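Only one protein chain is missing from this complex, and each of the others stays in its spot.
Let's look at subunit A:
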Amino acid sequence: MEGWDPNTKSTLTQIPLLTTKAGPRDGAAWTQRLKEEYKALIAYTQMNKSNDNDWFRISAANPEGTRWTGKCWYVHNLLKYEFDLQFDIPVTYPSTAPELELPQLDGKTQKMYRGGKICLTVHFKPLWAKNCPRFGMAHALCLGLAPWLAAEVPVLVDSGMIKHKDDATTTSES
């Protein structure tokens, strides 16, 4: 579990683990799995809210619950930077972790694959594999996206690759 900051770790351990090992193609098992995913997400969201650490909004984009869209944000220097978030549940899920995409940042940073898929740390994959099927989407967000945002957004802001929307408007206006 090394490689993550203590906050992340403590948060991760509080997210309920999942039990059903089922992919999108497994029919009822997937439904069951989806229910567990929701419960985990609810718990994680509540946890974030209660810690005043809410940082994303997602919702299933299709009834099967294989595509998810939403927003995520990060506050840097008292400014909130918000990005679109989307990802698909891969067929081999849960053995394979979902690939989280931030399409607005595509091409703006090196820590990203084409199409806005974020590069995760070397530690993520073995950890995920080890915890399959107990880890779900909530864990992926917690372990993957949150540290990535914390690491990349300040760099991007400082390098001027991204601008706050207010600034963007003022510059555009000017």
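The criterion applied here is as follows: a contact is a pair of C-beta atoms (placed from the backbone, for glycine too) under 8 Å apart; a residue touches a chain by one contact, two chains touch by 3 or more; residues count from 1.
Criterion: contacts and distances are computed from a predicted model.
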{"item": "Absent chain [UniProt protein name; select from \"V-type proton ATPase subunit a\", \"DNA sliding clamp PCNA\", \"E3 UFM1-protein ligase 1\" or \"Thioredoxin\"]", "value": "\"E3 UFM1-protein ligase 1\""}
{"item": "Listed residues A:L41, A:L85 or A:I162, member touching the removed chain", "value": "A:L41"}
{"item": "Chain not shown: contacting residue from A:T13, A:S50 or A:Q110", "value": "A:S50"}
{"item": "Absent-chain interface as seen on subunit A, which is shown", "value": "31, 34-35, 38-39, 41-42, 45-46, 48-54, 57-60, 63, 65"}
